[in-house]
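A single protein chain has been removed from this complex, and every other one stays in its place.
Each chain gets a letter, A, B, C, D and E, in the order it is written, and its residues are counted from 1.
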């Protein structure tokens, strides 16, 4: 990985603040709405984060994958649950997902504090 | 919708048989693997179908959306769960998902026997 | 085209109402935000609709292309402006855009009342 | 299929003419360039059409799939070659390709004159 | 950002020259056609660059986003116009666009000479 989770988080926070300060109303509303969509409802927060993860895998967005892995782990997702989510992303999205899966696995290990 | 669920199922079954009979080994193995990926494990079958649904929405595949709606309903997904899955697909995938959401909503109503 | 513009509009309106009535808050907020994003600001409404059109072309969404063509024409976009927008969509998105361009051209002619 | 190969060809020819007559220079140059790219060179015409087919499958464009199947068959591609091309499209692009594979198989049968 | 705008420009120029020297005719014609598509016509150059920008955002190509930001700024696009273009890219393309928006905002600041 070019960036550690801490570096990734720092850039994310800095630029979110920068974008918010720019004051475009639809963009700022979109950011708030994005957060609300993952709040617990009929489906729990962990399930919603795993859904965000599978969507990020098939759309092949490493930053989004990192984000949803970290959130899913905060909501106590196990390695088995993460791997089954990876499997669905892989079968739906195809071998083009594999490079993202390698980086996702590394992120899980980093977040768990495994070398 | 151009096809009812019954017509959709009939074409799907007919062409799956036709492809299987063609005898290409990697294709046939892929089809089997596809089925295995959604079997219950650390995550339940309903959750996995809803994950397949969100992946199908962001990749904007109406046939795949129809398939996972039908499977999720068989596994007793409620309307609220389906709608929250739609919401994640919409926020992740953007307004480009909306036309697929319209058809997805119509499929849910058709599958529930609502006019 | 399988649907005329009138049929397309009728299905769109019916299902938008159906989705709104389902009462999922993030989905309903997204729909409102979608409308606000195209309101006049530093860029005019016509320019914003043509931008929505080019995004729809490269993402290859026929329904979205139809929608933005109709809106752009309401905001007095000329054929030349529409064609230059098509050209950008084609060069950015590649030959995979061509089938959508054929249907887009047909929609323009239909909206202009040309046979 | 909603359209037979003959109907598909007729719409394609009609709208290509319509777009050409509209006189946008970059679009018309793109269409010519598109044709030149598949001419024989270090790689033969059949191989190039099969490459166009695999690209069309992973990008999930039914019209493009139909076009390259018809061209590949004109260049004497066998069923085995078409199926191996399908297999690569499926493994690279994932299960999201499957609905397009069903329609592709039907197109091959239609083009071969098999019921 | 891993690369400054200057480093990005240098790699771009070097590899464009390398590709041109390789002498593949369709590739070289495509590069020329790409430039012609953004020339002023019924739509002005600034509008066309902003259209290229919105297409690049929804297709999530950081290099293309950087290119069109730089060109739009050369054609005197304001921050407000860039932000409204970002907003359309975000609403059409969804939250998956957000990481690209962070890098795009940083590029705008870098191009404007803001720390």
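Methods note: contacts are C-beta pairs under 8 Å (C-beta built on N, C-alpha and C of every residue); 3 or more make two chains touch, one makes a residue touch a chain.
Everything numeric in this text was worked out from a predicted model, so none of it was measured.
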Option from C:15, C:33, C:73 or C:92 whose C-beta touches the chain left out: C:92
Hidden partner interface residues of chain D, rising order: 33-34, 37-38, 41-43, 47-48, 50-52, 54-59, 64, 78, 80-81, 83-85, 87-89, 91-93
Positions on chain B contacted by the hidden chain, ascending: 25-26, 29-30, 33, 36-37
Residues in chain C touching the chain absent from view: 58, 90-97
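We take it that only the chains that are shown with their structure count from here on.
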Labels of chains that are neighbours to chain C and to chain E: A, B, D
Chain pair with the higher count of C-beta pairs in contact (D-E, B-E): B-E
Distance-maximising chain from chain E - centres being C-alpha averages: B
Option in B-D, A-C or C-E whose residue-number contact pairs overlap C-D by over half: B-D
Centre-to-centre distance between chain E and chain A (centres being mean Cα positions), rounded to whole Å: 26
Where chain C touches two or more other chains, by residue: 2, 26, 30, 33-34, 37, 55-56, 59, 64, 83-84, 87, 91
Contact graph of the chains (line, ring, star, complete, other): complete
